[in-house]
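Supplied in C-alpha cells, the structure appears directly below.
Missing here: one protein chain of the complex. Every other protein chain is in place.
For subunit A:
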Amino acid sequence: MRPPADGDGRAGLVALGRRVAAGLEEFYAAPYRRSFARARRDQDDLFMMMVLSEALGLPNPAGFYTMELLPVVYDNFHDWHRRMGMERSPLDDISCC
C-alpha cells in the first residue's frame, strides 16, 4: 500500500468522517422511526378532521380557509376514513370507494 498523498489523506478523512456521522445518525434515528411516523399520522388525522369538520356537521369558524385545503387532503381521505373505523366514505360528496 502506498502512503496517500496529503490531499488524498484529507479527502479520505473527510469521507470517513461523513460515513461515521451517517452511521451515528442512523444509530440515533432508526430505533424510533416508527414512533415518529405514528405520531405524525395521528397529527395528520386530527388535521384531516378539522379540514372536514364542516362536512361532518361540526361548525368550524375557519371553514372558509380550510375549504381551500380540501384538494390537498383528498388523496389521503380513503386511508383516513378506514383508519377511523368506517369501511365506506362517510361523506356523500366524496366517494372514494
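Here is the rule we go by: a residue touches a chain if its C-beta (ideal position, glycine included) is under 8 Å from a C-beta of that chain, and two chains touch if they have at least 3 such contacts; residues count from 1.
Going forward, contacts and distances are computed from a predicted model.
Look at the chain that isn't drawn here: its UniProt entry, checked against "Dipeptide transport ATP-binding protein DppD", "Protein kinase domain-containing protein", "Carbon starvation protein A" or "Ger(X)C family spore germination protein", names it "Carbon starvation protein A". Taking the complete complex into account, A:37 is the one of A:37, A:67, A:84 or A:97 that touches the chain left out. Subunit A meets the missing chain through residues 17, 20-21, 23-28, 30-37, 39.
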